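All protein chains of the complex are present and in place, except for one that has been dropped.
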Amino acid sequence: MKSRMTILLAALLIAPAALSPARPTAKGLLLKNGNVLTISGGTIAGGDILIEGKTIARVGKNIAPGPATDVIDLKGKWVMPGIIDSHSHIAIEGNVNEMGDLITAEVDVKDVLNPEDINIFYALTGGVTSIHTMHGSANPIGGRGIVLKLRWGGSAKDLIFEGAPTTSKWALGENPKQSNMTGPGRARYPKTRMGVEAAIRKEFEDAKQYMREWDDYNRKLKDSRAGKGKKPLPLPPKKDYRLEAVADILRSKDWVRCHAYQSEEMLSIMRLCKEYGVKLVCFEHGLEGYRIADELVQYGVAVSTFADSWAYKWEAFGTLPHSAALMAKRGVLVAINSDDAERMRRLFNDAAKTVRFGGLTELEALKTLTINPAIILGIEKYTGTIETGKDADLAVFSRHPLDPYTVCEMTLVDGKVYFDRAKYLDDRIKAETEKKKKEEDAKKAKDKKIGAEE
Amino acid sequence: MRKCTILLIGLFGIGLFASAQTSPKILIKSGTIIPVSGPILECGSLLVENGKIAAMGKDVPAADGALVIDATGLYVYPGFIDGFSHFGLAEIGAVAGTVDVREMGKENPEVRTAWAINPHSVHFGTSRINGTTAALVAPQGGTFPGLTALVKMDGWTFPEMQVKEVATSMINFPITPRPPAEGVSAQQETKVDVTSQLVEKIKDYLNEARRYLKLKKTAAENPGLRPPPPDPKYEALAPVLDGTLPVIISVEKAKDIELAIRFVQEQKLKAIFRGCAQGFKVADKIKAAGIPVIIDSLYVGPSEPEDGYDAPYRNVVELAKAGVTICFSSGEDPALGKDLTYHAAKAVAFGLDRNEAIKALTINPARIFGVESRMGTIEIGKDADLFITTGDPLDAKSDVKHLFINGRHTDMVNWWESLYKKWTSRPIK
Partner (left out) sequence: MPRKILKQTVPGVCLFLLISLQAQLSPQESLHRVWAVKDCRILSLSGPAVEKGSIIIRNGLIEAVGPNIPIPPDAEVIDGAKLTAWPGFTDALGQSLLKWPEEKFDAAKIYSGDFTDKDKGITPELKAFDLVNLGKAAIEKYHTHGITAAEVLPDKGVLTGQASFFSLGAPDKNKALLLKENAFGIGFSPAGFLVYPNSLMGVVAYLRQAFSDASYHALAKSRWQKEMRGSERPDYNGQQEILAGYAASKKSFIFLCRNQHDIRRALSLADDWKIDFFIADLGSEASLVIPELKKSKAKVLCTVAFKAPGTSLYSQLGKEQREKAEKDIYPKNPARLAEAGIPFAFSSLGTDDPKSFIEGIQKAVEAGLPREKALDALTGAPALFFGLDKALGTIEPGKIANLVLATGDPLTKDAKTRYVFADGQKFELKEAKAKEGEKPAVNVSGKWELSVEGGLKLTVEFMQEEGALSGKMTTPFGAFDFTGGTVSGKEVYFEMNITVGGQQLDLYFSATVEGDTMRGSVVQGTQGSAEFTGKRIP
């Protein structure tokens, strides 16, 4: 789901190189006098956050700034850890789905990152600092995804979240079955849920065979080097990137993120993953996950879901906006995501819904946007809470983030301010005034010319 | 008091099996009442009788046999009116059999949505939980999509829900081509003004309708003359052309809005604009033309990049500031009907006066659709459409405890609630 989003940046006439943050990187940055929602250590009213380089150096009250430290007075505004959207498709160039084949595990979103995607900026206006962007849900195994930090203005390399595990995107249900594709086209296997699982199993068996062939070859190579074994050397097996990628999944190297809706197909794939030793980390959407909450907890798989999207297709009908809370209350690790560029900007509004639908506390609601997705993505060492030693990924709001009238005012990634609403509005007013003046001048010149001609 | 409490519980019990409760008299007491038509009444009471508001004040005497609802610490609002929806016309978007939103062809001005609304659609039940008690249900697609209906969000049959079987007609104005989509290399834009050409076609169609009606009238007055063959499409346009039936015109860009204003004035139509994503650029013109605006779902980005990332919200604020009458709508996805209040909240967050927002959910849409004599505020004699909530209705965290439509207690149990009840009762393994 891609929305068409375009935007006027802070300064209309600035070249791309200058699109970097509003504030220069001083040695340190002190955010003082805010309501700090640390997530891990309670809320500090009138609290301060000291940032050194890209790290949070101290969190507390009455922190004194150092000599080379910029100071921003938050004047009572609310600060939370930067929001982490663990299911997104932005910053990808070209089609988000490789629809040609069934299993396309070798396809990698890292090859097609587009750091110029304006949706990155949009996400920053909504307090998002990190995202997990990946292949769509057209194939049972779609390809590799990647975790990004929204360092807007940098190159593709600059966006990559170092240290984050690689992921593999799977999909079950109506999308890989292409049940809802209208228009002319060839029918593609599989057309049933059991077919989807059968396709994954077959690929696993093929990959295991491939791994055996390579093990065999490597053994023969070792033997011949050590002097044993027959000559000549056998030809190595042909390198197959697709089977290599599936082999990585079988070696538990990639963290599997599986798009699924129906409760029973989730149970079935959990069984399959256990059988093959695959690291199944999270179900995407999992709208019927509330039905198998205990099983999810027992298995140790998380769910990254919507606050309340539903009824757009049949498998999204048997659900309710309480599902996130229902799962969380029974111990499932739940994250709330957007899966949509426009929605990413208002994830904090979405989290508020779990308070009413299902009765999560405000802290639990905020966790679904911060520490929970961080754990699901394997980056909780670096981000997800406001603690000493973690990256300074922060979002500043005019009111409590779950307040209906809150607005995101500032977003920092790695201690740098990448979005500042006050400056944005300022620049806009300047640009509009300038444009008006230009138009008036042009009109005056035109009138004068006509006057002179008469 | 105890008797009333038992009565309450008993009635709620029956409520689980009925879509709505029949109770001729209901007394709501000790709540904060926001009538919208006047000042807020702290610790006030309301008497509902025969579907209407019978009495309101600080001390309303208890009536015999009245169901009493203690609203202490709670807030009472007039029911919200959703300005544009597809409730009852679509169940699951991907399943074509459940979708009756768009008829084939470009010109369907005679198609009556009212005949297709399914009162038992799951979306009525899930969408009214934030206080929506009435909605405009509309078709979509083509240039003349059809005739909308105004309905209450509850009823055993359509006639019971009906407020207006035909509320408005519709015209979809063309959209001036957008800038190139992402991922496509930018190419030259053409100089031919396709939008105006398309508007000319709309005018031609209306003129055809006028010609038909004139011929028909002439034939009626001159018995010797043969009338033209009956054409239901032109017939359906008759009340639009003489200004008695308002017509909703969907329009987006500033240039198109100006074009639409000229079009409306030229054609002498009674218009309501819908969308107006760039309305803030021509707000004064819209105000001067006296045309109200139905704000579409705010889950969108700006119409054009230059408008700014916050354009959809800023737009609402500027229109309201210029004095344009606005109302909110949940938009084209009936599954997101409850989000009506969230859109209003977003506009308030970016600068809309909160009282204006409440008006835009109540008396404004009532006026726009010509039903202000019976809906839109809590006043004696008006329909008893109201709800009782735990906090600010625009806050997602607030809980609507009671909803009344036509003076009947509406069952708040819906598809979601039934799933919730079932699955919270699963024993922990």
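Going in written order, the chains are labelled A and B, and every chain counts its residues from 1.
Keep this in mind: contacts are C-beta pairs under 8 Å (C-beta built on N, C-alpha and C of every residue); 3 or more make two chains touch, one makes a residue touch a chain.
Small disclaimer: the values here were computed from a predicted structure and weren't measured.
> Using the touch definition up top, pick the residue from A:63, A:156, A:221 or A:267 that touches the left-out chain.
That would be A:156, which touches the missing chain.
> Kindly state which of the options B:29, B:52 or B:106 is in contact with the chain not pictured.
Touching the chain that is not displayed is residue B:106.
> Considering the complete complex, identify which of A:35, A:97 or A:354 is in touch with the unshown chain.
If we include the chain that is not displayed, A:97 is the one touching it.
> By the contact criterion defined above, which parts of chain A meet the unshown chain? Give residue numbers in ascending order.
Counting only chain A, the missing chain is touched by 6-9, 12-13, 15-16, 19, 92-101, 104, 106-109, 111-114, 116-118, 135, 143, 156, 184-186, 188, 232, 235, 238-242.
> Spell out the interface residues on chain B facing the chain that's missing from view.
On the side of chain B, residues 104-106, 142-143, 172-175, 177-192, 194, 197-198, 304-306 touch the unshown chain.
Basically, only the chains that are shown with their structure count from here on.
> Which integer distance in Å separates the CA centroid of chain A from that of chain B?
The answer is 35 Å.
> Spell out the residues on chain A that touch chain B in their complex, using ranges where they run on.
Per the touch definition, chain A meets chain B at residues 2-8, 93-94, 117-118, 121-122, 125, 174, 179-180, 290-291, 294-295, 298, 308-314, 316-322, 326, 330, 341-343, 345-346, 349, 352-353, 355-358, 402-407, 428.
> Going by the contact rule at the top, pick out the chain B residues touching chain A in the complex.
Against chain A, chain B makes touches at 91-95, 122-123, 178-179, 181-183, 299-302, 304-310, 333-336, 338, 342, 345-346, 348-350, 392, 394-399, 415-417, 419-420, 423-424, 426, 428-429.
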